[in-house]
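Only one protein chain is missing from this complex, and each of the others stays in its spot.
Let's turn to chain A:
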């Protein structure tokens, strides 16, 4: 997966990893609502981070599993680190 993570892919991950039937369009429209409002708990997000790390074959930033909203999460994941720090 070289392209950026999209709302479509995030919706798929939420469905597969946490059993949440989320519409991608709804996720995009309410990108600033909290994950909790979509029914995703901290363990669910942790599972999505793990799944993505396996797919991308690289670690995500440490704060990834603490993202509060879909937009925060996409911003963090799609910001490829250029330095080690």
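Assume contacts are C-beta pairs under 8 Å (C-beta built on N, C-alpha and C of every residue); 3 or more make two chains touch, one makes a residue touch a chain; residues count from 1.
Here is the rule we go by: contacts and distances are computed from a predicted model.
Asks: According to UniProt, what is the chain that's been left out of this complex called? Choose from "Serine-protein kinase RsbW", "ABC transporter permease", "Polyketide beta-ketoacyl synthase" or "Methionine transport system ATP-binding protein".
Replies: "Polyketide beta-ketoacyl synthase"
Asks: Go through chain A and note every residue touching the omitted chain.
Replies: 17-21, 39, 43-44, 46-47, 50, 53-54
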